[in-house]
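Right, subunit A next:
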Amino acid sequence: MIDWKLVLEVIGILIYATFMGFIFMGIERKAMARIQRRVGPPIYQPIIDTLKLLGKKESVSHGFIYDFGPVFAMGASIAALLFIPIANFQLFSSNADLIVVAYLLEIPMLGIMLGAMSSGNPYSALGVQRGLLTMVAMQLPYGLALIALIQHWGTFKLSEIVALQQTQGWSILVPALFVAMIVFDIVFQAMLGLEPFDIVSAPAEISMGPMVEYGGKHAALLFTQHAIQLFAETAFFAVLFLGGASNLLELLIKQIAVLFIAIFVASIYPRFTIDQAAKFFWKWPTILGIIAVLLTV
Partner candidate 1 sequence: MNGQYASLLIALPLISAFFVPLIKGLGKKAVKYYLVLITALQTGIAAWVFQEVYTTGKPIIVMAGAWRPPVGINLYIGHFAALFVLIVAVVSFLMAVFSIRAISVDPIDKYAMLFLLVMLGATGMIATGDIFNLFVFMEITAISAYALTAYNKTGEAAEASIKYIILGGIGSSFFLIGIALIYGSLGTLNMAQIAQLAGGMDATVAQVGLALIVFGLAVEAELFPLNAWAPDAYQAAPHPITAMFSAFVVKAGLYALARILYLMQAVSSWHSVLKLLIIMATLTVFVAEFAALRQKNVKRMIAYSSIAQIGLIGLAFALGTQSGVDAGVFHMVNHAIVKALLFLAVGHVAVSLGGAEMEKFEGLGKRMPLTAFAITVGAIAAVGIPLFNVFWSKLRILLATLGAGYSWAAAVVLIASVVEAVYYFRLIHTMWFAGEGERISEGLAVSLMLLFLAALVIVIGVYPDYAWSIAQKAGNDIFNVADYIKNVPLMGVGA
Partner candidate 2 sequence: MINELMIILFAPLIAGVVAWALDIKGIREAIGIIGAAIPLAYLVKLYPTIIENPIDYSITVSGFTLQFQLNTMSWYFAAVASLVGLAMAFGMAVTSRESYDWLFALMSFTGVLGVFLSQDFVGFFLLWELMTFASFMMVLRRNRHESLKYFVLSVIGAYAMLIAIGMLYAKTGALDFASIRQVLYMDAAMGTITTRETAIIFGLFLTAFGVKAGAVPLHVWAPGAYSETDQSYTAFFSGALSKAGAYGFLLLYILMGYKLYAAFGTFHNHLTFAYIIAWIGAITVVVASFLAVLQEDIRKLFAYSSVGQVGYILLAFGLGSTLGFAGGLFHVLSHAIFKGLFWLVTAAIILQTGKTQFKDMGGLAEKMPFTFAMGLIAVLSLAGIPPMAGFASKWLIYEAAISAHMPLVAGAIFLGSALAFAYVVRFLYAVWFGQRPSDLEDVKEAPLPLLIAMALLAIPNLVFGVAPGLVTQYINKILGGEVVGGDYYKLVTPTGTYNALLVTIALVIGLAIAGLVYIYGAKTRKIPVTNTYQSGNPVTEEFNLSIRRNFYKPLAEALEFWLKYSWDRFYERVAGMAEDFADSLRQAFYNGNVQSYSWYLAIVLLILALWGVL
């Protein structure tokens, strides 16, 4: 009954996505370094970091939920990835649509929160609070952008959106959806936790936020989760606004393009405080979102 082609595809895509995720994180650090005229680490540095963390000889736990958190987060990220149409591989994407994927991309947040909360460290509690507030703040513009998109294409199915974009040109060519793309890009910045909105794990303020108590293999799990999440979100962005991709290379180029926008924005702007971020999200992106939505209705 199991069609082996699908299983192989899934395994292949998973390995490819994890590897490319780490490479994206490497590119991130390398690009930021190059902007600061530094040499910067090799592109595969995140892989080394993860291996080192995995190789730690001891690991510490604050209870079952503390261990379950990162595992759940990584599992959710993998699940989310399987439902996004990656280039020409339609893994499971025929069985789920935009809303399901949008929600699946948010579940890892719950996993990290679960783990961070059970670690019983005040810094991680602050991290959880900021993570939730950012998510609450960005959800409205994020929703409006998605709604604008759905209303323009008239369907929720990702595969259909990709097909429509292939025929009628990319989403960003439509003016209303271009505005939606700007809103989505700002929200994308917060989803990745990059500079202007990296309030969640603000290194200087609350020492790595939720991840303060994580070390060893738990940190390795979180790093791989972040890698897969990065790959999934950039692929999601590409599928929604840049017309998906017929083959992996085209997808890769689009993903890196999106990544570079995020990196450039990150390396310029200083960090928001959490209520500034909330006020910001509910002001400009929401207004743009409403404009986009009203244009497409």
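The candidates came about this way: all candidates are chains of the complex that A comes from, given by their letters.
The working rule: a residue touches a chain if its C-beta (ideal position, glycine included) is under 8 Å from a C-beta of that chain, and two chains touch if they have at least 3 such contacts; residues count from 1.
None of these values were measured; they are calculated from a predicted model.
Colleague: Candidates 1 or 2: which touches subunit A in this complex?
Modeller: 2
Colleague: Residues of subunit A touching candidate 2 in their complex?
Modeller: Residues 10, 14, 54, 56-63, 65, 67, 70-79, 82-83, 92, 94-100, 103-104, 106-107, 110, 113-114, 117-123, 125-126, 128-130, 132-133, 135-136, 139-140, 142-144, 146-148, 150-151, 154-157, 207, 212-213, 216-217, 220-221, 224-225, 273-275, 278-279, 282, 289-290, 293-294, 296-297 of subunit A touch candidate 2 in their complex.
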